[in-house]
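Apart from one protein chain that is not included, each protein chain of the complex appears where it belongs.
Let's look at subunit A:
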Amino acid sequence: MRTARTAAALIAVVALAAGCSSSGGKDDESDGGSGGGGKAVDTPRLKIAMVTHSGEGDTFWDIVQNGAKEAAKKDNVEFLYSNDKEGKGQAELVQTAIDKKVDGIVVTLAKPEAMKSVLGKARAAGIPVVTINSGAEFSARFGALSHIGQDESVAGEAVGDELTGRGKKKALCVIHEQGNVSLEQRCAGVKKTFGGAVENLNVDGTNAPGAQSSISAKLQATKGIDAVVTLGAPIAAVSVKAKEDAGSEAEIDTFDLNAEVVKRLKADEVGFAVDQQPYLQGYLAIDELWLYRTNANVLGGGKPVLTGPAVVTRKDVPKLEKYTARGTR
């Protein structure tokens, strides 16, 4: 164990001998303050479970959770979150929520068939269900109260329109998770309304350097691409690098927002972003279940409640910066 002790000693020495940075870092942080707060309502304590199809460490779902937590705080709700990428795993998690006799369930329907029977069980157990994000067309059929999300095709069409408006001729749609239905729908939506040509490219979203070199390869191989559309905020930053590598003049545009994208919008490295306001999806889902439980309210009148698309450009940056930094936009 001598190595370990030496390592520990070295860490201590390095840390002590540390030069400090006079710029950036935590010391430079201004207090953004977390919104909301205030006293909770005096309705009885409820327990609501949210089960999503998210992978590990996805910014997007982090924002959804932040919205849900904020609403839970306000509504005197105990909020339980769990996620599984696989449809079967997600269904099992919903089953555990039913077993726990929660007062409401929020689910995503990315893999609708896998969720069908377990949502039937929830209904049989008298647990109200709200669906969020994707799968609007299955929501009512599976007996959910409301659906809160973005129609992926509509969002894609909004991007297509925006690209046409910006006079683009040839767009590249970067799919960072091959075979994901909602990503394919986004690209198909872009294709539908965009006046120019659209090509798709599959990259591996969990391997940034690999994705970067694939995008530069595509930009080098196909001449005349003047817009790169990424389907997730982290891939936008990767595309900015790829574009530099390939010496391309293409504009980078993206679905979804994060702090990094807002920074790049400000620096004019990203043209526009289409936000589906994930915070709202989490917040409204919890709020709707609380309203239903305490006042029998139902949101949407049988139609999906759309939280997007909202096109965000450089001029929206000033008001967005502090919200993305705290993870609510």
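Going forward, a residue touches a chain if its C-beta (ideal position, glycine included) is under 8 Å from a C-beta of that chain, and two chains touch if they have at least 3 such contacts; residues count from 1.
Everything that follows uses one rule, which is that contacts and distances are computed from a predicted model.
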Among "Cyclase", "Xylose transport system permease protein XylH", "3-methyl-2-oxobutanoate dehydrogenase subunit VorB" or "MarR family transcriptional regulator", the omitted chain is listed in UniProt as "Xylose transport system permease protein XylH"
Of A:G67, A:G149 or A:P234, the residue touching the omitted chain is A:P234
Missing-chain contacts on subunit A, rising order, are 3-4, 7, 10-11, 14-15, 18-28, 55-59, 62, 175, 178, 199-202, 204, 206-210, 212-214, 216-218, 220-222, 234, 237-238, 241, 245-247, 258-260, 263, 326-327
